[in-house]
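Missing here is one protein chain; the remaining ones are kept as they sit in the complex.
For reference, chains read A, B and C in written order, and residue numbers begin at 1 within each chain.
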Amino acid sequence: MKTLSRENLNLWLDGLAAQHALIAPHLEAPGVFYRPVQRAQEIAWEAGRPVLPAKEFLFPPSERLLKVEKRGPDVRLEASPSAAPQVIFGLRPCDARGIRVLDTAFVDTPPIDSRYASRRENTLLVGLACRSMGASCFCTAVGLAPDDPRDMDVMFSDRGATLAVQALTPRGEALIANLPLVEELGEVEPASRREVGGLPTAEAWKESYSDARWAKHGERCLSCRLCAYVCPTCRCYDVRDEALPSPPGEAHFERLRAWDSCMREGYRLTAGGHNPRAASGSRLRNRLLCKFVYYPHQYGPAACTGCGRCLDACPVNLDLLEIGGALQEAAQ
Amino acid sequence: MSTADGADPMYPLLGRLVSSRDMGREIKLLGVKLLNGTQPRFPAYAPGQFAFLSAFGIGEAPFGLASTTERGEVLEFAVQRLGSVTTGLHELAEGDALGVRGPLGNTFPMEAFQHKNLLVLGGGIGGAPLRPVIHSVLDHRQDYGQLTILWAARHPSLLIFRDEYESWRAAPHTELHLTVDEADAAWDHHVGLMTDLVRQVAPSAANTVAITCGPPIMIYHVDKLLSELGFAPEQRYVTLEARMHCGLGKCGRCNMGELLVCRDGPVFSMAQVGNFLESYL
Amino acid sequence: MSISEAMQSAARDVLASGQVQRVIGYETGPHGRVRPAIIDRPEEAERLVWSADCTHNLTVYLHRALNGENGRASREAVAPPARVAIVVKPCDSRAINVLLAEHQFSREQVFAIGMACEGMRQGAPASAPEATLQARCLRCRERVPVVHDVLLGEPPSALPEALPDEALAHVRDLPPAERAAFWLSQFDRCIRCYACRQACPMCNCPTCLFEQEDALWVGMRIAPSEKRTFHLGRALHLAGRCVGCNECERVCPMGIPIGLLNRHLAETVESLYGHRAGMQPVLSPVTGMLSAEESAP
Partner (left out) sequence: MYEPKVIGFLCTWCSYTGADSAGTSRLKTPWNLRAVRVPCSGRVAPELILRAFDQGADGVLVLGCHIGECHYDSGNHRAAKRIPLLLSILEFAGMQPERLRLDWVSASEGDRYARIVSEFVDALRPLGPNTWRINGAAPRADAAIGMPLPAASGLSGGAPCP
C-alpha cells in the first residue's frame, strides 16, 4: 500500500487549489457542503455526508445554453463558454457513483450533452473513503461500499497520521505522479459495513405499478422537489428563454436550463393542458420507478446510490426503504 | 450537446418564416426555410418526426413536422396558439427569423404499412403529424391499400387542412369522413365525437393499420373502440405529445413508464404503450 | 388513558360514527420519526400518536383533502371526503382560522381534535427525549387551540414566561451592510426546491407567482437574486397570514432561517394593525382598506 503523510497531503491540496478549482467538504454555518476552497485548512475532515451531493459542479442548478441577440430582423446566437478544470476532493463513494450515473445519460448515451461533457472532462474525482455508514446510509444495498473506490480517479483512505492512496484511472495516476508516496506494508483496513435490507428487485418495483399503496403514500407527499434536488442522480431539467439587459435597438435573451423535478405538480403537463400525472401518488411512483426501472432501461445503471439524503431530508418521512420493503413483501 | 460530427443538437439552426397562413381559429400553418450559408441543411425526415421551433426570446417547443421531404424543402408546422411560445410563433411576420432543431424522434414504419389498408384518425391539431402519412400515401398511392381518413375537431373552425380535403377525396381508394362536436350553420357532415364516427364507419380490422393522434381522452376512447372492432395492439399506432425540453432523451420530461416520448416515440404501437395509456390519461 | 390513546379513541369514534371520512394525525415511522398519518378507517386509529415530536403543521393537508386533490395514482376519480378530522396544536389551529377567512373550506368540513400543547422539542420529528423545547415554543404562550371541536390533554394552569425573540433582535440590530451580507449568504444556499412553500398551509395558490412560466416576476435561474426575490416575496405574501408554525424553516434542507422573515413581518403587522394571524377567522389587514383613523388626511 502506498501512503501519504497528512502534512504532504495538505501541501498538495494547497498546490491544487492554486492551479485548479478545488472543491471539497467545507463547514458552512448549518452544515457541511461541497464548496470551492482556497486552502486545505478550509476542508471539513471529520464531517459526515455533505448536505448536497457534488452534482451541482457538473450539472449546475441553472446555466445558460445560449445567448440570443436580435437586431431588427437579424438574429445572432452565441454558445456558452466551456468549462475550466476542477478537482473534487473528499468525494464520498455514493456521490462519485452519482456522477457515474449522470455520465450514462449525458455522455454515454448519444447525443452527448456538451456542457456536461466539457465539465466532466475537466473534472477529477478524488475520493475519501467513509470509515463507516451513517444511520440512513444504504450504499451496501445498491452494491456499493462505504470505501468503494471504483468510481474515483484517486481514492484516499484515512489512517490517522497517513492516508493510503490508490490511483484508479490513468488521469488519477497522472494527478498523483509527483506525490512523495511511501510504500508501507499491510492493507487498508476495510470500512465497517452494515447490510441494509428492504430494497426490492427491479422486477418487484415494476410489478408495484398498480399497487394501491402508491395512492396512500401520495396523500402524504407535499410535492416539493427536495428529494430530487438533494439526490445525486436526479437530472431532469427545464429550458426557458429569459430577457437580458440590451443596448438600444437590440433585444438580448438567454436560453437557460435549470433543475426541475418530476415531483412538481405541473411537470408532465401536455401542451393541451392535460396532466397525466396530476396525482401526487403517481408522481412519487414515477420518481421511484425511474430510479430502479426506467433509468436502468434508458441508460444502464440504477439511479440510486444509497446516500440516504432523501430519507433524512423528506419533510414528511417518505422513506424509500420503507416503501420498497413493503412492496417487496407484497411481491413475495 | 454534440453529435458525432460535433454539431450541438441543443443549438438551433436559424430559419426564416416564409409563409404564415391561417388554417382555422388560432391555428396557423407556418412554412420555414433554413437560412443559407455555412449552416448544415435540415436533414431528410420521415412521417412521424418532430422538430423544436424557437420563438427567440420567448422559448422553444416541439411540433410535429406536417410536411414531407419529398414535397419540397419548406418545413411546415401546424401551430395552434395556446401558450407563450405558440403566441410568439403566431406573431412572427413572414421573413422573421426563428430557430429550428430537428428532426427528432422515431417515424411511422411506412414500409411495414405498404400493401395494407390505413385508417388515419386525427383529432383537432393532432391531425398535424398525420398529414405526412396522408401525403406519403397519396404520393405513392399504388404501394398502399385503402386509405380511410377520419378527421375530427370540436368545431368546424378548428378543422385543419380544409383546403386539401378535395385532393384527398379525389385520390383513388381514399375516403375522408369528417365530424365535429358542435356544428355551425354551414356544416353538412357528421356531428358527434370521433368515437361516434368510428362506429358509423365501422372499419374492418382485416389487413388494416390504425393511426391515431389527438387529445389524450380521444386517443384513449378511440383506442378502446378499435380494440373492440378487432384491431390487435400491433395494428394500432398512436403518436403522443409531451411538453418536452430537449427532444434528445436527456431532460427527463416526457417519460411514459420506461419509454421516452422524444426518443422512443413519438410514434408507438399499442403493443408498446397499451399498459401506460391509462397513466397518460 | 394516555393522551395518544385518547386521540386514537377520538379518531376511531368520529370515523366509526361517520362524522368524518378521514382523520389527519401523527404516526411513528421508521427510526422513531414522527410523521403525518392520513387514515380513512376506524381500525387504523391505533397507529396515531401524540408526543413532543408532532411538530408538523397538518393543516397543509386540509385544503388538498377537502378539494379532492388526493394522492390517487390511477385514473379513477375519488370523491373528496365531505368532512375531515385533523389533529391540531394551538399554532396549527390558527392556520385553520386563516384558511376559513380565505374561504378555502367551511368550518363544518373540519373536525378539529385540539391538543393542549406544551411545546415541541428541538430536533422534532425525531428528537432526543431530553431535548429542550424549540425556540418558537419557548416564545409561545398559547396552550389551547383557538379552533377545536374536542380538546385533549390538560392545559397547564400557569404559563411560563414567554422568551423574547433573540435571533430576530440580533439580525435587526446588525448594521445594514452586514444584514445584507447575512441574508445574501443565507439565500445563496437555497436550491429552490420549494419545500418551504409546499409545507406551508397558506401557500395554496394553484400556480405560485414565482413559478409563472412567463418569468416576468422572477426568472427561473437558481441564482442569488432570484432566490432572494422568492423568499422576500413569499414572506410578503404571508404578512398577516403567517401563524408562526415554522414549518418552512423546519423542512428547509439547507438550513435557511426563513422563519426570521415571517416573524419580522408578523411583528410589523401586529405593531401597525394590532393583528395576529389566525386568532379569529378574519382576513389579514394587509389586503383590506385603511381604517378611518389611518386614512384621515
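Quick note on the criterion: a residue touches a chain if its C-beta (ideal position, glycine included) is under 8 Å from a C-beta of that chain, and two chains touch if they have at least 3 such contacts.
Computed from a predicted model, the values in this text were never measured in an experiment.
Note on the chain not shown: across the whole complex it touches A, C. Within the full complex, the residue among C:Y26, C:F105 or C:W183 touching the omitted chain is C:W183.
Checked against the hidden chain, the listed residues A:L181, A:C221, A:A258 or A:A313 yield one contact partner: A:A313.
Residue A:L52 is the one among A:L13, A:L52 or A:V165 that touches the chain missing from this view. Interface note for the absent chain: among C:V23, C:L152, C:V171 or C:M220, the touching residue is C:V171. Take chain C: the residues that touch the chain left off the picture are 126, 135, 167, 170-172, 174, 176-188, 209, 217-218, 223-225, 228-229, 232-233, 235-236, 239, 249-257, 261, 264-265, 268-269, 272, 285-290, 294-295, 297. By the touch criterion stated above, the residues of chain A touching the omitted chain are 28-32, 35, 45-52, 90, 92, 128-137, 146, 157-158, 191, 230, 245, 308-309, 311-313, 315.
Simple rule for what comes next: only the chains that are shown with their structure count from here on.
The touch graph of these protein chains is complete, with an edge between every pair of chains.
Of the two chain pairs shown, A-C and B-C, the one joined by more C-beta contacts is A-C. Once CA atoms are averaged chain by chain and compared with the all-protein CA average, the nearest chain turns out to be A.
Averaged C-alpha coordinates give centres for chain A and chain B that are 37 Å from one another.
For chain B, residues that reach two or more other chains under the stated contact definition are 83, 279, 281. Along chain C, residues 74, 213 each make contact with two or more other chains. If you check the complex, the residues on chain C that touch chain B are 74-75, 213-214.
Every residue of chain A that touches chain B in the complex is listed here, in rising order: 65-66, 68, 70, 73-75, 77, 79, 105-106, 109-115, 117, 209, 235-241, 243, 251, 253, 255, 257, 260, 262, 267-274, 276-277, 282, 286, 289-290, 293-294, 297-298. If you check the complex, the residues on chain B that touch chain C are 83-84, 278-279, 281.
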